[in-house]
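What follows is a single structure, and I will ask about it in a moment.
The other protein chains are all here in position, but one chain of the complex has been omitted.
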Amino acid sequence: MQKTVSFVLVWFALVLLLAATVTASFMLKGPAGLAVSLGIAFGKSGLIYWHYMHLNEEEGLQRIAALGAGAWLLILFAFVCADYLTR
Amino acid sequence: MTALQEWPDQADRHDRGLSETETERQSYLRAGYSLGSWFFTRDHKRIAILYLFAITAFFMIGGAAAALMRLDLLTPAGDLLTNEGYNRAFTIHGVIMVWFFLIPSIPNTFGNFLVPLMIGARDLAFPRLNLLSWYIFVLAGGFTLFVLIAGGVDTGWTFYTPLSSMFSHGNVVLAAVAVFIAGFSSILTGLNFIVTVHKLRCPGMTWDRLPLFVWAIYATSLILVLATPVLSITLVLIAAERLFGLGIFDPKLGGDPLLYQHLFWFYSHPAVYIMVLPALGVVSELVAAAARKPVFGYKFVAGSSIAIAVIGFFVWGHHMFVAGQSMYASAVFSFLSLAVAVPSGIKVYNWAATLYKGHISLDPPFLYGMTFIGLFVVGGLTGLMLAMLAVDVHVHDTYFVVAHFHYIMVGGTVSAFFGALHYWWPKIVGRTYPLVWGRLAAIFIFLGFNLTFFPQFLLGYLGMPRRYHVYAPEFQMLHVLSSAGASLLGLAYLMPLVYLTWSMRYGAPAGDNPWGATGLEWTTPSPPPKHNFDEIPVVDRPPYDYEIEMEGEDG
Amino acid sequence: MVETRPVAEPYRDARQQRDAAMLGMYVFLGSEIMLFGGLFAVAAVMRLLHPAEVVEASKALHVWIGAINTAVLLTSSLFVALAVDCAKRGRRRGTGAWLFSAASLGAVFLAIKVYEYSLEHAEGLLPGLGAPLKISTPVQRAFMDLYLVATGLHALHLLIGILLLLVIAIRAVSGRLLLPERVIVPVAAGLYWHLVDVIWVFLYPVLYLAR
Partner (left out) sequence: MSGPLSLWPEQASGYGGEIDLFVIAFTVLIVALSAPVFVVIVLFAAKYRRGRPADREHPQDRNVWLEVSWSIIPFFALIGFFVWSTDLFARLYHPPKDALEIDVVARQWMWKFQHPEGQGEINELHVPTGEPVKLVMASQDVIHSLYIPALRLKQDVVPGRYTVLWFNADKPGTYRLACAEFCGTDHSVMGGSFVIQTPAEYARWLQQSTVDCSLAAQGGALFRGRGCSGCHGPASTVKAPPLEGLFGKPVALEGGATIIADEQYIRDSILLPQKQVAAGYPAIMPTFENVLSEEDVLKIVAYIKSLGPGDLTQ
């Protein structure tokens, strides 16, 4: 039962974050705005992964498998952006 | 060389092999004779055989395209083909060899056959998925062939924009779709291996007891899963750009052609390691078995496979030194490319050290292993030369590059493929082949290969650009040498086809462990029964634990 | 988790089989992340090359429709989570009901998306077909192209998800899907659904909220 409750609470948090990111988009511009909206996006997906996608119940290996690809993408982003920023 | 020795372990030799043996009657090969029992099988060993057939077919098609090109390049004017025809020929050669031979070659055949046997499992984690990925592979391959031959694509396997997206006349879209489909096969296979290695190791098969071949396949699978999707999405963008004038890579819409190259090489450079890592794994097995000794520095060799897989994702920019990439990015990529040399070097030096004080046999598998080491070293070191920015400016997109990656891909991976074939053939079909012929084939392949590709290093430094159908007369002599070598190489590749097929019927029964090697796969009968192990084995000793004598012995 | 059903061929016990399935699913989702990662890289480069124009183009999109759609997906994820919870407890009806409502929210998302496309088309934002382009610069057009590809690919994934959930819902209710023994099936499908949700969670700010 308390599982259901926690699921609903997570949902509330997600909706609040959504509201936050929309409001932020009206107030912040440029890099700051990007940082905030992406930060919030990471927050949301973190909640989803941890509670809805069972990472809180799985042990290390599964967690690595689930999050590894996300980390791997940073390689692509880092180097591609580095090229464009230093041209 | 001293007198050729006969097969080491000769169980029931009296039987000249014509009649089928008891073990064969219970083997996976005899578990059902109907077509259905093959085409709907979930047995990893049968799926491996299915892959072996498909891949051999693609190897021959890609080879035919290569033969056509080498024939055409005999004369500077290229009298045999038209410019368009030549471009299509090397596109067929590239696409087929890369995506339908090299990438699936060792993982999908020997990986499929051996990984469960080596880790003491009854099958891969997802047998149905395994069969599915074979069907996807064959479907994609057939489709690709149709597109390349019927339609004709002239972009090269790299599909560079804006040539592919706006200017080429070929069926780029269909080709992209075909390769896209093939990608699913890669991803599913990689996924299957990863889960299998993690979850299905038998009791006692700890990570530091894992055969080095399994380590290599595992590293390869990581790349397959992480890199292939990026290629898929890139191909989608190409197709969309061609169909709907999407602007992502189109400078007229503020897009950037170099972005395509970044995305493409983020897949395609790691893909090089997809092709070569399994080969490195095979050679580790061959060297250990040939020397009857544990691989020198097991932990370093195992770790270097993972290191190569990881570093391989940080170096793609070395394909773009003259493409207009930022000079600083180029410098970083150049440096990281040197870093790959470290784990590769570790492997080579450790193999050499493994031979020290071993009992070395010169049976065919080891000859292929030596071929691999030699050619891989040359390919790797010329790769270092290409990683040097100033040199790359001169030899980039010349035959120097062509020679370099053929030393790795053909000299390396294909030799290892044949090595694996000769090493595990007795396990796969349960019969032995004539060793003499095996040795001859190995030697011819070595000679033919070097004659074909060494001249191309010279051509490249002389300034012969790649993908050239018409070339300056001063290059002719070297091209003729190369073509001559190619014909020798082609014949040498056909030899095993003959005597291995012969052995299936007339070879003597191999016995469980003809090489006297360690490893769980050699504890099963040859060929293995459908379920590999009657009861799941328990491992209680390190890998490659050949007995080591402490006193000097006299033979 | 209790499993009475005999395990399939390569496995030694139920635990092992279940872990393998979970790991396999996570790895597969990893490959999905890499797939969309390519698109996000493209978006990043566009923003780097043409910051001003990307912001202009992004402003033209319907922030609020996007927000509503995000809320719809988040809610659907909640339903899926609840469905899986029921499945673990062996409640067939509950599982089916929650899965079905999640799937229908997915359908709602698609409906809204189609409506949004039609608006944009009428406003001349979408390249190609019919209505005159009101986009002032080529770069903004390229951005709209990216928007189309990204949201289109996401919609395709969502469609697959909807079908998946519906099939499982039916099988759960009809009892052809043994629960809780085969709970892994709704769990895996749920993981996929949540990932599609996560992807949208990133698509929304990147496409709609560039300022």
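Here are some notes:
Labels for the chains are A, B and C, by order of writing; each one numbers its residues from 1.
The criterion applied here is as follows: contacts are C-beta pairs under 8 Å (C-beta built on N, C-alpha and C of every residue); 3 or more make two chains touch, one makes a residue touch a chain.
If you're wondering where the values come from, they're calculated on a predicted model, not measured in any experiment.
Here is the thing to keep in mind: the chain we left out touches B, C in the whole complex.
One of B:74, B:338, B:443 or B:484 touches the chain omitted from the figure, and that residue is B:338. In the complete assembly, the contact with the undisplayed chain comes from B:381, out of B:31, B:306 or B:381.
From the options B:308, B:478, B:492 or B:510, the residue with contact to the unseen chain in the full assembly is B:478. Of the listed positions B:254, B:411 or B:509, the one in contact with the omitted chain in the full complex is B:254. Among the residues C:86, C:126 or C:139, only C:139 touches the chain that is left out of the figure. Taking the complete complex into account, residues 2, 5, 78, 83-84, 86-87, 154-156, 158, 160, 162-163, 166-168, 251-252, 254-258, 291-300, 321-324, 327, 330-331, 334-335, 338-339, 341-343, 345-346, 348-350, 352-362, 370, 373-374, 377-378, 381-382, 384-385, 388-391, 393-394, 396-398, 458, 461-463, 465-474, 476-478, 548-555 of subunit B touch the chain not shown. Residues of subunit C in touch with the missing chain: 50-53, 136-139.
One rule holds for everything that comes next: only the chains that are shown with their structure count from here on.
By number of C-beta pairs in contact, A-C leads when A-B and A-C are compared. Subunit C has its Cα centroid 36 Å from the Cα centroid of subunit B. Centroid to centroid, with C-alpha atoms defining each point, subunit A and subunit B lie 38 Å apart. Averaged Cα coordinates give subunit A a centre that lies 15 Å from the centre of subunit C. Among the residues of subunit A, those touching two or more other chains are numbered 61, 68-69, 72, 76, 80, 84-85.
Shared interface positions of subunit C, defined as residues touching 2 or more other chains, are 19, 23, 27, 30-31, 34, 37-38, 41, 45, 49.
Across the complex, subunit A is touched by residues 198, 226, 230, 258-259, 262, 266, 313-314, 316-317, 325-329, 332-333 of subunit B.
Of all residues in subunit C, only 9-12, 16, 19-20, 23-24, 27-28, 30-32, 34-39, 41-42, 45-46, 49-50, 53, 127-128, 137-139, 141-142, 145-146, 149, 153 touch subunit B in the complex they form. Listed in rising order, the residues of subunit A touching subunit C in the complex are 3-4, 7-8, 10-11, 14-15, 18, 21-22, 24-26, 28-30, 33-34, 37-38, 40-41, 44-45, 48-49, 51-54, 58, 61-62, 65-66, 68-70, 72-73, 76-77, 80-81, 84-85.
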